[in-house]
Structure formats: C-alpha cells, structure tokens
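Removed: one protein chain of the complex. Kept in place: all other protein chains.
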Amino acid sequence: MNRTLTKPIADDLVRPLFQTSVWFYAIVFAAATVVACGGAAWGYQVWNGIGSAGIRWPVFWGFYLVNFVFWIGISHAGTLISAILRLVNAGWRRPVTRCAEAITVFALMIGAMFPIIHLGRPWLAFWLFPYPSAREIWPNFRSPLAWDFFAINTYLTGSVLFLFLPMIPDFALVRDRSTGWRRTLYGLLAFGWRGTTRQWNRLESAMQIMAVAILPVAVSVHTIVSFDFSMAAVPMWHSTIFGPYFVAGAIFSGIAALIIAMAVLRKTLGLEKYLLPLHFDNLGKLLLLMCILWAYFVFAERLTVWYGNEPSEMAVFWASQRGRFAPFYWTMVICNFVIPFVILTNYKTRTILGCVIASFGVLIGMWLERFLIIVPSLATKQLPYSWGSYAPQPVELTIMAATFAGMILLYALFSKFVPIIAIWELKAGLPSRLDPALQVETSLLSTRLDTEAFSSEAERADRGQP
Amino acid sequence: MDRRHFIKLTAITGTGAALTACGNPEHQLIRFIPEDDLVPGVATWKPTICPLCSAGCGVTARVMEGQAEVFRNGQPGVISMGLAKKLEGNPEDAISQGKLCARGQAAIQITYHPDRLANPRKRTGERGSGQFVDISWDEAIKELVGHLDALAAANSQASLALLTKPRRGRRLDLLAEWLRRFGAPAPVTFELFSDDVLRRANEISFGVAQLPTLDLEQAQYVVSFGADFLGAWNSPVAQSAAYGRMRQSRPGGRAKLVHADARLSQTAANADEFVAIKPGTEGVLALGLAHVIIANNLRPAAAAGRAGAAIDGWATGLTAFTPAAVEQRTGVAAARVERLAREFAAHPPAVALVAGPPLAQSNGLFTALAVNALNALAGSLNTPGGVSFVPQPRPAVATRDLSALLQEAAPKVLLIDDVNPVFASPASRQVAGALMRIPFIASFGSFVDETSALADLILPDHSFLESWVEAVPESGAAKAVPISAGPVMRPLYDTRPTIDVLLDVSRRLATPLAPALPNTFEEFLNREETAGVLRAGDSAPAGQAGAEAPALQYIAPQFDGDPTQFPYHFLPYASQALFDGSLAHLPWLQELPDPTTSAMWCSWIEINEHRAEELGIHQGDVIEVASAHGTVRAAAFLNPGLAPDAVAMPVGQGHTNFTRYATGIGVNPVAILAAAEVSGTTALAWSATRVKITRVGGPDDTLILFGGATRERPEETHGR
Partner (left out) sequence: MAYRWGMAVDIDKCTGCEACVTACHAENNIPTVGAGQASRGRAMHWIRVERYYEGSFPDVRLKFRPVLCQQCDNAPCEAVCPTYAAHQNEDGLNAQVYNRCIGTRYCANACTYNVRFFNFFNPEWPKPLHLQLNPDVSIREVGVMEKCTFCVQRIKAAKTEATAAQRELVDGALQPACAQACPTTAIIFGDLNDPESRVARLARSPRGTKLLEDLGAEPKITYLQKQPWHEPDAY
C-alpha cells in the first residue's frame, strides 16, 4: 500500500477532528444561542396558541410551510447530486459527496420539523402515524399530508443510510488513529470495519444499490411535497407542472447550498488542497443548467396561466406579476435567473467567489419562490371577498432564523466529528491505486483533480519526483 | 307539599349542617331550589320584547338551566337558574313575525355584559372622573329621596327633570305621570336619529304625528327618498319581511324599488334603480315626479287633498318643478324624471317614502311634505300597497326636547334613564358642560357611559330579560297591539327596575305622591289591562292636529360651512350594527362586518374612489375631516357608491367611556356637526354640515375589514 502517498490526505482531513480552534467554539455557541431562541419561540407559540404566528384567514399557511418546502428542497443537494455523480462515475465528485449528503440529512431533519411546528395542536402530531389506537381510525391515506409523512420518512431513512455507509471506512481510520473516548466512539461507529476485501465489496454494492434506490425516492419526495399544493383547487396551485417544477427547484437550491457549504468548509477547515476551483466550476455549470431549467419551468407555468386567462388564476398571476407581490416576484427573477445566469455563463466569473455569489442569489430567490407559490395563491382565492394578506410575526422569524442557525450548528458539529471529505474515496481516486481493496475502482480515470491535488512541492517530494 | 317545597326542605335539612361552616348559608341554599318549569338540558321559550329601538319586536328567549354567579343581598354566590341563551323572533308577534335583526339578536349581550353595573354607586371623585363607590340600595334611595325632598321643601318641584328615550309606550306614560304628580315638567326625551321631522310633516299632511306603516308587500312600485328602511330606520324587521314578499314569493310579480340618495346605502344597494341626487334636493325630485303626473293627467290633482295643500304651487300644477328645472337642482336627468314619474303612475299601487338624510337637512320638513304630497297624489294613503297609520291606543305623552336642559334655567335634579346625549350630540351644543352645571344627577342605566359618568348617583336597572317589558308599536303592522311580557330570568345582580325604584321613591318622599301610583310596573301593566290606571286624557296629546299650516315654499337646503372652504357634504349615517352608538358596547355587533364596507371594530371615512385617486388617498390612509366645529381623523374607505362631493361616516364609534368593548375605538362624527336645526322643527339637521378633508398619512392599521376586494373581478383578464 502506498502509505507515503495517502498519509498526508488522511492527516489533513482527520486533523479537524483532533484540533479545535476558538472559532469553532464561537460559531457553535452563537448558533446554539439562536437555536435556543428558536426553541423558546416555539415554546411560546405552543403555550399561547398558533395565533402567535402571522397566519390568518384566508392565508392559513405562511412562513412555516415556506420554510418546510425550502428546506426539503435544500435536502436535494446532496443525495440526489451525489447519487447521480456516483452512478455516472464522475471522478470529481469524490471530495464533494459527503458535504452534499450531510446537507441532505440535516436539511431534511430541519424541514420535517416545520409541519409539526405549524400544527394547531402539535401535541397531537403523532396522530399522523399509522398505529392501532383507541380512536380506531388510521390516517386518511387520501390526504397528501399522509403521503408527505411517508415520503419524508423514507427519504430521511435512505439519506441517513446513504450518508452513513461510506463513512464506515473513515470511522475505522479515525478509530485507528485515536485513543480514549474517541477510540470507543469511532469503534462503535465503524461497525467493526477491518478493510477486508469482502467488506469493501459489500460496501461498494450497498452504495450502488443505495445510489439507485435513493434517486426515485428523492424525486418522489419533492413531487409529493408539490402535491400538497397541486392537489388543491387553489388558483395557480392546481397544476400538472408542479412535480417536476418542484424537483428542479429543489436540485437548484440544493446545489447552491452545497456550493456555499463547500466554500465555507474550504476556508474554515483549510481544505484548499481538496476542494479546488475545478469543483466549483463543475458545480457552477450544474447550477447554470438548473438555473436555465428553472427559468424554463417558470416561463412555461406563467405562459400557460396567462394564455389560459382563467379569471381566478389571472388574479393570482397579476398579484405577483405587477400587484402587491410584484417586488418579491421580480427579486426572485433577478436572484434566481439574472444573477446566476450572468455570473455562471462567463467562465471568467465562474470562480469560487462568483459561484458563491450566484448561490446566495439562488437561495434567496428559491426561498422567495416558495413564498410566492404559497402565499399569493391563498391570499387570492376564487372569491374576492375572501382575499387577504399575510405578514410574518416575530415567532415565525425567530424560528426561521433558528433553522438556519441549526443548519450551521449541525454542520459545524458534523465537521468536528466526521471527516468532511470521504478519505477513502479520495484515496481511491488517486492515479496509482495500489491498494488491492480498491481494485473495484480500476475503471476510474485520472482526472485533473488528481494531478492538481498532489502537485504541491511536498506532494511531489512524497512521490519522489524532482 | 309540592315538588318545589319538598326539594327545598330536603336541601335545607340535608345540607344545613354542612353549610353553617361556610358562611352565608341562606344564599348558598338557593342553588338547591330549582325553577319549577326547567328540566336540566331541556330548553323552554319565554316571550319578551326587544328593547333596542322603538320598533318593539316581540321576541322569544330560549331559556335553559345553568349555573350562574349572582349577587343576593350584596353577596356573591353560585345558583342554578334559568338563563336566557338566545333571542329569536316571536312567530306570534305581528311586528317581528318570527324574525329578528342583527341588533336584536345581540341584545342578549346586554344582560351578560361583563361591564354591566351590579349594584348602586355613588360618586367619590370629581364629576366625570369615573370614581364611584358601591353603596346599598337603601343608601342610594335615601340619597335620591333626600334631594327630591329638598326640592319639595324649597317649593321648586319644577327644577326636577327626567331625561329618557322617546316613545317607550306605557313606561313613558307612567314616568310622565310620576313627574306630573311630583310637580315637575314633562319628561325630556333624546334620540339622535329621531324622526320628529317626519312626524311633524305627517301631522301637517295627514293630521297624524306618527311614523307611517308601509305596505311593501302589496306595492308594485316603491320610491324611497333616502329611507334606510331595510337597515336601521323605523321597524326594520317588519319592513324587511314585507320586502322579502315584495321581491319574490307573491303572485303578481316583482315590484320595483327606486332609491334616491347621495350615498349607496344598504337599502339603496337593494334597489332596482339607484338615483344619485344632490343632498337636500330630494323634495324637488318628489315634486318633479308630481309635476309630470299632474301635467300628463296621470292622476287627478285633487287626489292630493290636504297633503298637496301644504305645498306652495300645488294648485297651479307645480310649474316650478318641470323635469328640466328638477334636473338643474337635483342633478337627475330630466328624461329620467319623466320616465320615473310615468313608471310610478303606471304601476299602482305605488308608494313613496322618505326618511334619514333628506330629513336631516335644513329643508327636511319641505322634503317630507313633498313626498307626502306625492303619496297622496298617487292615492296611496290608507290603501293596500300604500302608507297607513296604525291607530294608537292613546295619544303620545307630551315631552320636551334636550334644549330644556341646556337653557339657563337648568334643572337642579336630573334623572337620566339610559340615554347618552353627551355622546350623541354635536360638541358645539356643549351638553356635557350643561350637565356639569346641574347640582345633582342620578342615572339609571346599566352601564357607565359618557353621560352617566357625570352622575352623582347610579342606580342600575335590571336588564330587559330580568324585568317586565312592554311596547306599543308605532308602526310596522296593520294593527298595533300593546304587548307586555314578564321577566325571562331571575336577576343576576343587585339591580332594580328603574320604574319600580321611582315608584318606591314616590312612597318614601316626605310627602308621598298622591294619589298613589301602583306599587310596581308589573302591577301597573296588569291593572291597566283591565281598569286603566291612568285615565285617557291624563297626558296631554302631542301637538295640535287639525290646525292647517300655511303652504310651504320650496327652500334651498342650507349647509353649515362655506362651500369654498368646506367643499364636501358630510353625511353621517346610522351604523347598521351600532345604530346611534348606544350598541357599541356589544362585542357581537362590534365584530359584525358592516354590510357595505365589511368593516369591524373601527371608524372609517368613506370617500368616492375616483375622488380619492385624484387626491392621492389610498384605502386605509388616515384622513382628517374638518368642519367649522371640529375635526376627526380616521382611516379612508374608498367607496364606489358615494358622490364625489361628499364624505360619509358611520355613527356609533368614538366612545370615550363606554365599557371595555367600545372605549377608545374610532371617532365620533356627531361631535363635529353643526348644531343646526331643521327649519320648522327643533330636530338636529345632522346631514347639513360641510367639511374639508386632508390626507394626514399612510395607513395606521385601524381600518379593519373582514372582506377583501370590493369588486368581484378586480383584476382584469386580458382580451384576445
């Protein structure tokens, strides 16, 4: 085994697990504080009543459901991207997959909280579980909310497995390098991994199965989230385009979240050697693709509504196009299309910074998109007498801020306890694959990644080159 | 031994020992004595009468047993008693016909209002400071008797005044008799939206100082001059019931309703044709219709008789009221006047009615006489499908109006019986100041309001559900039957029926009133059924019927305020929910969306939507309305149905001291009115003030609308 070649990689990537900077504590503390505020806000809401939020007649769904759809969308970052890239064997995916999969799991955990937070009687949320009870009724399987329950649970389970499986060899590696409580912890997490050929084969086939299985689950979960809306005869909700539209939007925002997460990790954990401009360039191209796809969906949706000229739909259409929601609508168009398109079509601006700016635009734009799907339609339903407005209240804003802080907190802790880049996968992608356990990967081609990643002087010295 | 006594006895023997340790055993025991006619969980219905307006709708109260916290002998306790649960129209009643309006439904909240006065109070702080201390009934009555005795001792019985609501049937008769026997002048009555102008006009035209009953049910053509007969005017339930039959569910087709007004009121909204007209010119339109009818020989001129004689120029065919002249004055196109007149004449029975804003102009009496003459011309007096006057059992008692209290020779003792003139009078009349000069004021209302806050003594009345009630409907049915009803439920608090308190006082005076009045109102009502306690003629009849007034010439409406400085007509109107503000304390009515705007819990200023656009005023912006007598600020409501040269405001909000539900909400448009009178009467011309408006700022979120868009298709679709 070429220990001299792979050892620095492991050193670099395991280092954050053993060394803790003051910044880490500062970030964790700050994020935890905001999360605690969010918890308190939710407690306040449960104690006083859901009326503490800004929802009202007739806009019965507000920021909570916007955030629900937003975070479920973010969750498509990972699993979907990583599964696709894994299946098509894109070599450059290697440093990216775990970042992405972690986003998926955390975003799902956060997103799945919102349907419970938004309930009028959250203490009865367990009535959505199909279990034999004294009430002698099962959940109503005709309700898209029951579908949501199953879809999200399936996706969460699958994503956790998909994240966890490739972590096992890395846990074993950390176990072997650590002492004390860490050795016990990682020993447990490594599930007795010894790196035998049999184990590698099992892992590889499990990953292949998971990658194939998670794709339809990921597509279905956001389709089902879109069904929450498109199943109701609400103007501009009742649309066949919603399934693919939501999936495209989800991947779009997921990639943006991934780019931002990678850029942050690159800076904070000193991963400049591993997360290269190439990765950002490739993800930027993917983001551009989704940007164009998203714009196409919006165009298709808006054109059909406008051409159809159905009065109740036109009321919603104009409310966002030039009415009271127009400022949000046009901000969305700028953030979701104009900014990313301009930045990402030009290879000179498709730098790390450029990609990050575009990604921030996309996150803002996609959040607004979810707002513009939910609120204007509810505020402008068929009977104009029942039209209303909506303004978020402090509890909603606090809980929303807490979810973003929660994401930072979970991510910071994750990167503290787990190597954020899959060490063994990175090693597997190296040009000289001498480890017999990695023979399965023989078809991998050497990429620019591999040459650039180890072109520093130290690396060259390691390899015995001049 | 009957069931009641058996239970009482077992309750006493069974629990007496246990309760002696609990204190107040006697009122704790009350809970064990059920009401004979109540089975727990089973409802019974008891008749009563809606007290809110003078329509006098007979209602039934749904009574069920419940646990109530009550006051007995000054002590609180819980008892099981029959509780009114809901008010419904009494199907046996000629006025309500089993129906009830929104206000009547909400009357039950008066009884259960959390801020209702539970016991007598005596003022401790400065007048108007709202500082009172609870006292017992003995002390309260002693105090009142003391002041009355002092008046009698000084031989100035004439310095006693009683302020009450007008037209309250035999109750008012008894109050007037009480005053007469004491030696005091006639009761003072006050009502903001009084119909005194119309009564006066009917007296001149028809010899009856009374509101008309409209036979809408059989009418084929109805022209309403500003009369909000489906909203808050006269007997709305009876009129609405007839309107329903006029529209559908009668043979002979559907009648036409034409409504002339400067504002699209709730009634106007139901009209088949809305005639926008300049304020104060409604009488001109009526005479214009009459002119066309006379000129085209569609009806004999003689048909007008006495009513026409009251109009100057009638005998010569109203030559001054040609359609062209009418168009010039009213703004209604001449051709339309012509067509309306021909339709009116061609569809008998046709009837015209007038009330509300047209009669609150300086020339209101003329307008009313003109409409009366039109009715007479169409031959719709005392005919099916026309107007008629319900024979009254006895002439109305003589009353005085509020100015009696505002003069220099103010009374020394004032008794206020649940009226609130401080709120419902223009600030320029300075009613509060006048009341402050009165040495002693006793108030009998159930609530502290702007007027009773100035009282020295408050002797709270029973609610209507707890006392004997009666009504003598003035209008609304073909035959007026005086009705009375006993209490629906036992009292909740340590209150007493006002009239019984006064009867009690009459016996406790140093020289009791003689001859003695009945002991209680109940006794009075029951005795009167057979014998008649007050002989007819005891009370002087109102006004002098029969005396012919000289024919009235057309007079142009006079408005308070220079048109160049104050370019807008100010049109306050009775709120459909809060009426004249006396119902602003009922939460159901506060939260009832206004029919034409859907506003709740607020004041608003209506302004024509296109004029608002010109002025840069948007929905909900705060605007200031200024008359020569004051200003009010409220949120703007852009109304498509209001004349561009007018602003309108509902009356009812703007209370400064009227329970938790009304205090501090909105503004009072009455305050800025000019204290002008309708010429020929003493009624307030509440629609004759001119104002200017200024935009003060953006929305302050006080405009609370239940409904969203005001139009069914607000956003245009595009053409192809």
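Lettered A and B in written order, each chain numbered from 1.
Simple rule for what comes next: contacts are C-beta pairs under 8 Å (C-beta built on N, C-alpha and C of every residue); 3 or more make two chains touch, one makes a residue touch a chain.
Everything numeric in this text was worked out from a predicted model, so none of it was measured.
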{"item": "Sole residue of B:A94, B:I108 or B:V431 that reaches the chain not shown, by the stated touch rule", "value": "B:I108"}
{"item": "Among B:L592, B:A671 or B:L684, residue touching the chain not depicted", "value": "B:L592"}
{"item": "Contact residue for the chain not shown (choose from A:A232, A:A300 or A:I357)", "value": "A:A232"}
{"item": "Candidates B:L163, B:L264 or B:L318 - the one touching the absent chain", "value": "B:L264"}
{"item": "Chain A residues touching the omitted chain (full complex)", "value": "48-51, 54-61, 115, 118-122, 124-125, 127-128, 135, 137, 139-140, 142-146, 149, 228, 231-234, 378, 381-386, 388-389"}
{"item": "Absent chain, residues of chain B that touch it", "value": "41, 64, 66, 68-69, 83-89, 98-106, 108-109, 112-114, 220, 230-231, 236-237, 240-241, 243-244, 247-249, 252-256, 264, 266-270, 272-274, 276, 347, 492, 576-577, 587-593, 595-598, 600-602, 608-610, 640-644, 660, 665, 701-702, 704, 706-707, 710-712"}
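Basically, only the chains that are shown with their structure count from here on.
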{"item": "Partner chain B, residues of chain A touching it in the complex", "value": "306, 309-311, 314-315, 318-319, 323, 384-388"}
{"item": "Partner chain A, residues of chain B touching it in the complex", "value": "598, 707-709, 711-715, 717-718, 720"}
